[in-house]
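Omission of a single protein chain aside, the complex is shown with its protein chains in their original locations.
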Amino acid sequence: MSKVIACYKWVADETDIKVNADSTLDISKAKGKISDYDRNAIEAAVQAAGALGGTAVALTFGTPKAKQSLKDALSRGPAEACYINAEEAARADGAVTAKALAAAVKKIENVSLVVCGEGASDTYARQTAPRIGAVLDWPVITSVSSVRFDGNALIAVRRLEDCMQTVKSELPAVIAVLPEMNSAPIPGLKAVLSAGKKPVTEFKAGDLGVDFAPKTTVSALKAYAMNRKSVIFSEGEIADKVKELTAALRKEGVL
Amino acid sequence: MAGIYVYSDKKDLAAELVGFAKGCGKRAIVLTFDERAAKDLSNSGADKVCLLKGDSELVENYGKSIAHLLAEQGAELFVVGATVSGRDIAARVAGYLDCAMVSEASSITYTDGKLVTERMMYGGSVQQSEVLEGLCVVTVRAGKFEAISGAAEVTTLEISADTRTTLVERKDIVKEGADLSVAERIVCVGMALDKREDLQIAHDLAAVLGAEVGCTRGVAEEKHWLPVEQYIGMSGAVVKPKLYLSMGVSGQIQHVFGIRDSQIIVAVNTDPKAPIFKAADYGIVGDMYQVIPLLTKTLKGA
Amino acid sequence: MNIDRMQTPELLSLNKFNVDEEEPHIVLDKEICARCEDKPCLVVCSAGLYKLDKSGGISFDYAGCLECGTCRIMCKDKGIVKWVYPRGTFGVSFRHG
Partner (left out) sequence: MGDENFDAIVIGAGPAGIACAYTLAKQGKTVLVIERGDSAGSKNVTGGRFYTYALEMVDRGLTAEAALERKVTHEQIMMLSGNRAISVDYYDPSFNRVGGTAQSFTILRAVFDPWFAGKAEEMGATVVCGIRVDDVIEKEGKIVGVIAGGDEMYANVVVAADGVNSFIAQKAGLIKDIESHAVAVGVKEIIELPAQTIEQRFNLKSEEGAARLILGCTEGIHGGGFLYTNKESISLGAVFMPEEVARHGRSLPEMFQEFKMHPAICPLLEGGKTVEYGGHLVAEEGYRGIPKKLYREGFLVCGEAAGFVVNLGYTIRGLDLAVLSGLAAAKAILEAASPAKVGPAYMQQLEAVKLLPIMRALDGFTDALDIPNLFGTYPKVAADLFQKLYAVDGSVPDHLRKQIWGVVKGNKLTLRQLFADGIRGMKAL
C-alpha cells in the first residue's frame, strides 16, 4: 500500500512568548503545539490516503521535546507516525528541514504523496514543500485549496492572488495546502485513546545521512517594537481635538 | 554574468527589486517569462533582461533550470517578488541549489560584503535578523524598494521545463468588496458600533477621505455587518495604506498585526487605555459617534 | 511598568483564549434580556463582558469568558438560554491559574 506523508512542525505557541523589558524573548515557558496550518495538512493527508487507498503517516522533525506532539498528531487520523528526533532541529533552517524530511520520506518508501501546510506558525517561511520537492526531484504544487485524484494523477486547484489555477501532476508529488483546504476536526475521545497505541518510528539525526549545518546564521531575535508617535488628544472639547487631528494629518500629508 | 538576479511575475515588483540591486552597487539581471514585461523592464535600470522561453506555461516548472542558470552564471543573490508563484519558485531554486533562503525579508542590506536580512516571525511579534553567505535566495514583498530607470539589453534564452505538472485551467477571481490591500486610505470600524445602520457614519467619512471601509473581525464574523473580505487582521486582510483611521476599535494584537505597515495610524476610542492608542500615531479619546461626524464635517469644509 | 487600575478588556488581553467561532458556549435571548429590569449580569460578571449598548439593550461577547458561571447563576429572567463549558480545547487557558 502506498503511503501519504503529512509533514508537521511542533512549534512554540506564539501567544505564550514573553517579551522581556530589553525586548529579548523568553520562549522557555511557551507551550508547544502542532503548527496551525499543519493540522489542515494532516487532515488533507488522511483524506488523500483514503482516496488513494493508502495509509497516512505523520512525519515531524523536531527536538526531543517534539515527542509530546506524536499523540496529538496521531489522534488526528494518521495510522502511524515517524519522528526525526534531533537536537539539530532547534537551529534548523529551511534547507536542513527539507533535507531531513526528504531523507525520512525516502526511508519510509513507497510514498505517493507528501503533504505540507502552506507555512509554519512560527516562521511562516513557506519553503518546506518546494524544497522537499527539489531534494527529491518530485513535482511540487503549492497554495493548494482542493485536490482530487485520477489514477496516478493528482489534480489540484491553487489559489493565486488574482486567479484559481487547476493543475495536474503525476505521483509521487509534494503539495502544500492552504487552511481553506479543509476544517481540521478536533480529535474525539476514541481518536485520542487509540493514538497512544499506533506505531511510531523514530530516526536519530545520524540515521539519515543529512548535513545538519544550517545555511543561514541567525544574528538576532527580538520583539517587534511598535514605533508610533502616539500623540493622543484626550483633554478638552471634541471640536478642538478634531481640529488638532486634522491639522496633524495635513502636516503628515496623508489627507 | 555575476550579480543579483531578479524575478517577479509582477513587473512593477521586479522593477523595485532592480532598484534594490542597483542600490547595492551590484549588477542587476532580470529574469522574466513574459515578452511585454521584458520590454517594460528594459527601462528599469537593469544591466540585462533575460526573456526566458520554454515549453511550459507554468513558471514554477522552471525552478530547476533557473537554479542551474544561477549556478552557471555565478550569481551572487536571487531576489524574488513575494507572490504565491514567486515564493514557490524561489524555494524550489533554493532547494535545488541547497542554499540559504530568507522568505519575505522586511529589510536586506550588504554589510561587510555579507547579506544581512530581517524578517518577521510568530505572527509578526518577533523580528529575526540573519546573515547569509554565498549564493542565496531572498523573497521580498512589493513596496519595499524604489524602482529606477535606465536602458538594458534584452536577450532571449531557451530554458527547459519540468513538464510533469501541467496547467488544466485558469479562472480569474472576482472580488466582492474593495481590495483593502491596495487601498491608500482606510476607515476601520470596530465593535463599538451599535448597529448596522451606523456604518453610514464610516461611509460618510470614507467618502470625504476617498477611503475604503474596513472593519475588525467581530464586525464581519460575529455581526455580519460587512463581508469577511473587509476585516483586517492576522487572519484577514493585511493592509498598508497611507492613512488608517479606526473608530471604536480596541486594538487587539491580531488586528494591529494587519495595520502596522500603515504609514499613519489614527484611533478614535472612548477608552484612553485601549491598546489601539499604543499602536497609533494620532488618537482622540472620545465617543466616535460625536468625533467621526465632526471630523467628516471639518474635512468637508476644508 | 507599574501597578494601576486596569479595565477588564486590558486584563483579559493578558489571558490566552482559543475562541470557538462555530459554537458560542453562552447564548442570550436578547428579547428576554430587554424585559429584565435588574440586569445583574452587568455587575457580577468577573470579566465584565455584559454591557449596555446605546439603546439600553445588553451587548455581550462570549470571547473573553473566564468560565466562572456567575452570570448563569445570577441570571434572573433566564435570558441566558444556553450556558455550557466551551468544547474541549476552546475557551480560556490559564497559564498560571
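Structure notes:
Read from first to last, the chains carry the letters A, B and C; within each, the first residue is number 1.
In this section, a contact is a pair of C-beta atoms (placed from the backbone, for glycine too) under 8 Å apart; a residue touches a chain by one contact, two chains touch by 3 or more.
Being a predicted model, the structure only gives us computed values, none of them experimental.
The undisplayed chain touches these shown chains across the complete complex, A, C. Annotation: of C:R35, C:K54 or C:R87, C:R87 touches the absent chain (contact as defined above). Summary of contacts with the chain left out: across A:S194, A:S219 or A:S234, the touching residue is A:S194. On the side of chain A, touch with the chain left out of the figure occurs at residues 31, 186-190, 192-194, 196.
For chain C, the residues in touch with the chain missing from this view are 1-6, 8, 11-12, 14-15, 18, 38, 40, 42-48, 66-70, 72-74, 84-89, 91-97.
One rule holds for everything that comes next: only the chains that are shown with their structure count from here on.
The geometric centre of chain A is 33 Å away from that of chain C, both derived from CA atoms.
Chain B and chain C have Cα centroids separated by 38 Å. Across the assembly, chain A contributes no residue that touches 2 or more other chains.
Multi-chain contact residues of chain B, defined as those touching 2 or more other chains: none present. Those residues of chain C that touch chain A in the complex are listed here as 1, 16, 87-89, 95. In the complex of the two chains, the chain B residues touching chain C come out as 191, 194-195, 218, 221-222, 250, 252-253, 271, 273-275, 289. Considering their complex, residues 13, 15-16, 21, 29, 186 of chain A touch chain C.
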